[in-house]
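Removed: one protein chain of the complex. Kept in place: all other protein chains.
In order of appearance the chains are A, B and C, and numbering begins at 1 in each one.
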Amino acid sequence: MRGRGLCPYLSLLETDPLRDRGLRKGFFSPAPPPSAASSRGPFRRAPLGLHLFLRENGLVRPAKVRSRRRLAPGYFLLEIEAPEAAPRARPGQFVRLKAWPGYDPLLPRPFSIHARSEKTLSFLIQERGRATAVLSRLRPGEEVWWDGPLGHPFPLPERGEVWLVAGGVGLAPFFFYLETLRARGLSARLFYGARTRGDLVRLSALERLCPVQVATEDGSRGRPGLVTDLLREALKKGSPEFILACGPPGMLAAVGHLGERAGVPVYLSLEAMMACGRGLCLGCAVSRKGGGYLKVCVEGPVFPAEEVDLDRLG
Amino acid sequence: MRGRGLCPYLSLLETDPLRDRGLRKGFFSPAPPPSAASSRGPFRRAPLGLHLFLRENGLVRPAKVRSRRRLAPGYFLLEIEAPEAAPRARPGQFVRLKAWPGYDPLLPRPFSIHARSEKTLSFLIQERGRATAVLSRLRPGEEVWWDGPLGHPFPLPERGEVWLVAGGVGLAPFFFYLETLRARGLSARLFYGARTRGDLVRLSALERLCPVQVATEDGSRGRPGLVTDLLREALKKGSPEFILACGPPGMLAAVGHLGERAGVPVYLSLEAMMACGRGLCLGCAVSRKGGGYLKVCVEGPVFPAEEVDLDRLG
Amino acid sequence: MTGSVELSGLRLSNPLMLASGTWGFGETLSPEILRSVGALVTKGISLEPRAGNPPPRLSETPCGLLNSIGLENPGLAAFRKGILPRLLRIGPPVIVNILGESEEEFLRLAEGLRETGVAGLEVNISCPNVKKGGLAFSQDPDGVFRMVRRLREVWPGWMSVKLSPVGPVAEVAHAAEEGGASALTCANTYPALAIHPGPKGPYFHLGGLSGPAIKPLTLRLVYELSRRLRRPLIACGGILSGRDAYEYLLAGARAFQVGTATLLDPEAPRRILSELDELSRAD
Partner (left out) sequence: MTGSVELSGLRLSNPLMLASGTWGFGETLSPEILRSVGALVTKGISLEPRAGNPPPRLSETPCGLLNSIGLENPGLAAFRKGILPRLLRIGPPVIVNILGESEEEFLRLAEGLRETGVAGLEVNISCPNVKKGGLAFSQDPDGVFRMVRRLREVWPGWMSVKLSPVGPVAEVAHAAEEGGASALTCANTYPALAIHPGPKGPYFHLGGLSGPAIKPLTLRLVYELSRRLRRPLIACGGILSGRDAYEYLLAGARAFQVGTATLLDPEAPRRILSELDELSRAD
């Protein structure tokens, strides 16, 4: 038992579960070529491809907080000075933020761009753990490091209506998106669900941008039940050019299946743990339908639902 | 060369330089019994011994900042709510502070008690590195974790005059001490030196408590030169009951030697890297004259100079 | 999860132990806290007193503490006479951590602690073996097997071997188990280095790393070892919260030690037990 050669050595190394399952020989998943995606709807990528876009536009800056405003218990709006990024930002993109000194927490956190002005970007943030706690206490003038805009923007409709499905703080990127649609004379509907009424934010502002239907699991506001119930009923009476959903994994999977059954293209805005936000680490993988992985930060965050292994969304 | 038994194994372990120097067999240094110290002057320890004192009085609390006031570039006064500690605090003692979330930096930082009111403790802090940078930005109402009071208090004179020697931010504990002396009708003189005039703080407040003589290395205020020059001259003309010094190691060593030559008892307030502040880690060692080590946090921070290996003060 | 645990015949009222070298001899901690822990593991005691290393003995690292205390301790005689009786009166089982530079020294320490009332020994093998040219015991599985076997002849009571987390850890753990250890303490600090600017040029501070930074590493070790050993594991490394302790229990430890946490916050043992208690109710 003792003696180095005899004792089966402990696997004190990075394990490889895929190997154990015989799935190790797979394929490296490069960004899907634009044509493959566009066969299923107008999923437009940034003109030069995201890579170039990020090189030109993914900027890293220390900046100041412009404002921080509580929206509801557990939710706040954070606005930062970002004159270099604001003009280039597109709805669906995200920014990494770090507003604490030192290495604990280590990773900047990603947040969707909720709104923008000429020189600022705004984020709708849910207080969840340590980093969002720090962000929730920031004051105007305090320093925040930002990196962005990152990720692919949301697709825009050709001419028809978009149906947006938001679960909880998944609402965050849709405000910017709705403002963008409105500026282009495009129309949308929003289905917005949350656990309870206290989790529904920005309702008046949203209602000025498009028709909004609301659902709460506890029935404290709007329809009692899930937001996917609202969508299911709406799909019985009509259909949009496409559906765009952002929210918890269970909701995304349900929307994906609903769209498939109704024959309506669905785009899902995914989340994953991120270390870099720009394709360097390969950490932000989600399972792709048919095998292999998608990288949320550089191939997403928005994906056609049929590319995503909905059952493995987490 | 290969093969475990043949290759001289690397010392991937905690080294023990003392062992290499044949000094490993030493002695564990318990707190010196009161009698040994009092043979050299009225060095009074807390009545029940520091250990009991800490058990009863070394309290750990989250508390709020009362005020933070800039004194000069690089120096500020921080006042915290500490109603449980303030009444028990004695001059010469210190408090550990942590005012940032998370584990980086890991260690709370020690600061001498600069002043106290009925419910607050104040600290005179020099901006030096990461933790003091955070402390320098605290606002009233923000949370700070404190642990104290810790350490032995400064000795009080029987009836004669005390001469205080402060170097730079070594001034910090003397304000509280001077207020205490004054309340007891005891008298003192302060010799206060720094690199330049901008490093001299609280002069008016100090001058209301005792005669103050000042020296700056660049001559921008007071006597050009070191504070020990002031002391040397003063010792030619008179002498105090004892000298109490707080400042950089070089200054402490010089004061120790000056006192020895003049036959005046000297007490030095020492500093050392601290992990615990209450005798648990044995990390705050300084070299004792004649061998072995003193623990700054539980045997000090104030020591009779003749117990300290002045040449090894760092 | 904060109730009674049994480790090869040693029963503790709860799984939290105070780690060697991180609580002094309890003089400055609240008696209530000292009474409340599952076991007290003493500072490492050697035959002769040790003065420890010259300063600096502490460096702060990212989420870590690097120490080179140098195993300062009063030596067996002074410990047995002047300190141990008081420790035994506190309440929890007292486990004496022993350190030596040869097999003989460990044996004499064990002999010298017989019939003193201690609940057990923790054998710190992260020391150089002068009989083997300074090769640390922790790097020598055969040596550990032999020494533990011989220790068992003089110490039939409870005995944990405290592993170093570097080197042939699995083999040493197996060797200790086969030699007759009651339990394994996994693990001691990690060899580390911090470099500071100094008046005479850069200062190289060599020592052992502890604290939050090491938790992912020692947690992995406990996970790997617990699946391969028969004896119970006592986890030690970067436990600062109930959640940290819980993770180690999930990873296979039966009990755990708290070290650096108490240095940072003297209330830590109480807080950690209370947090662990809350977690076990939530589950």
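By our rule, contacts are C-beta pairs under 8 Å (C-beta built on N, C-alpha and C of every residue); 3 or more make two chains touch, one makes a residue touch a chain.
Note that the structure is a prediction, hence the values are computed from the model and not measured.
J.: Name every displayed chain that the left-out chain is in contact with.
T.: A, B, C
J.: Out of A:G74, A:P105 or A:G198, which is the one that touches the chain we can't see?
T.: Missing-chain contact among the listed residues: A:P105.
J.: For subunit A, which residues lie in contact with the unshown chain of the complex?
T.: 4, 8-9, 11-18, 23-30, 50-51, 54-55, 58, 60, 103-108, 147, 272-276, 278-287, 291-293, 298, 312, 314
J.: For subunit C, which positions touch the chain that isn't shown here?
T.: 61-64, 66, 166-168, 190-195, 202, 204, 206, 209, 211-217, 219-220, 223, 238, 247, 250-251
J.: In the full complex, which residues of subunit B touch the absent chain?
T.: Subunit B touches the missing chain through residues 1-4, 7, 9-12, 103-104.
Criterion: only the chains that are shown with their structure count from here on.
J.: Measuring from the mean C-alpha position of subunit B to the mean C-alpha position of subunit C, what distance in angstrom results?
T.: 32
J.: Quick one: subunit A and subunit B, Cα centre-to-centre, how many Å?
T.: Measuring from centre to centre gives 53 Å for this pair.
J.: Give, as an integer number of Å, the spacing between the C-alpha centres of subunit C and subunit A.
T.: So the centre of subunit A lies 46 Å away from the centre of subunit C.
J.: Considering subunit A alone, which of its residues make contact with at least two other chains?
T.: Correct list: 4, 103-104.
J.: By the touch rule stated above, which residues of subunit C touch at least two different other chains?
T.: In subunit C, residues 62-63, 168, 212 touch at least two other chains, as defined above.
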